[in-house]
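Just one protein chain is left out here, and the rest sit where they should.
Now for chain A:
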Amino acid sequence: MSRLSLKNGAPKEISDEDQCPVCKSSRYLNRNMRFLVNPECYHKMCESCVDRLFSSGPRVCPVAGCNRTLRRQRFRPQTFEDIQIEREVDVRKRVAKVFNRREDEFDSLLDYNNYLNEVEDLTFNLIHKIDVDATEKKLKAYEEANKAAIRENEVLASQETQSLQAQEAAEKEHARLRREAALREAEEERRERAEGRLDVINQLARGEGNADEIARQGRRTLLKKSTARRVGTGDEMDTSDSAGTGLQFKGLRRRARPEPEKPFEPFGEVTVEHEYFVLKGHYAWDFLDTARTSQTYRAGGYDISEYCSRALTDAFAGLAVFVGEEQTAT
């Protein structure tokens, strides 16, 4: 230790931070030590302890006096340094998952505030361990009673985050395109200026006309080109800006709920009705008897009722159909 501290300059105390409370191994011995907590009791311990103790199944927490049974699956790294805050955040997350009503579900703001107050009371009780059993029971009961509503709001919330993400991505893409366009334009302008200059020099080299006149003319054409460009791009910018502000609203909430889907209709809402007759199971008619009793007809799957239905339909098909009407209809 002494040599190490000499090398590193100021000596470092072995603090609580760097020692596992269970196996007492320190960061000095294990550089990659990570601490995990279990939301059951929030006693922290190092990763190797978790592996060692809980890999063969659930066990009692190794911290003296803590009699809770822990499972390996629920161990996770700590987010906040203060274990109390870690726990509070967990509790709040859990409660918010169940009580996810939205403001637009309430008639008035007062109702919504009352609801929020109620929820906060429950949360407070859970955090500070006041009437835990009763509060838990309330939570459970509410969850049971409002399953459908909770799910619906969950879906809504996830949709909102998704659309928000999509919007952000679209904005980023837009910005990228704008940047690229600006770059391209700058490049173009640079190139044109160089060309213009070359042009002027060439003219001067050829020695045709007045030098001053040539230079002035060259400057003028350059200026003309660049202003023309500025005007063009300015217009473009305007339209894109108005499209951006006029059509997209950030955080816009959709009030109208989609109608619940109708149950699926296998027949596709197409009906075929026989208006003029009811098909009977049996018709006493000698003509049909051979077909009805024949073994080969039966084995082939021939269905006399299909024939009867067709024959009856044919017989009545012309009723209530008037040629004159049909023609005027078309």
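We take it that contacts are C-beta pairs under 8 Å (C-beta built on N, C-alpha and C of every residue); 3 or more make two chains touch, one makes a residue touch a chain; residues count from 1.
What we mean here is this: contacts and distances are computed from a predicted model.
Q: Which name from "Dolichol-phosphate mannosyltransferase subunit 3", "Origin recognition complex, subunit 5", "Kinase-like protein" or "small monomeric GTPase" does UniProt give the chain that's left off?
A: So the chain that does not appear here would be "Kinase-like protein", according to UniProt.
Q: If the hidden chain were put back, which of A:R216, A:H282 or A:R310 would touch it?
A: A:R310
Q: In the complete complex, the non-displayed chain touches which residues of chain A?
A: Residues 261, 263-264, 266-268, 270-275, 287-288, 290-291, 295-304, 306-307, 309-311, 313-318, 321, 323, 326-327, 329-330 of chain A touch the chain that is not shown.
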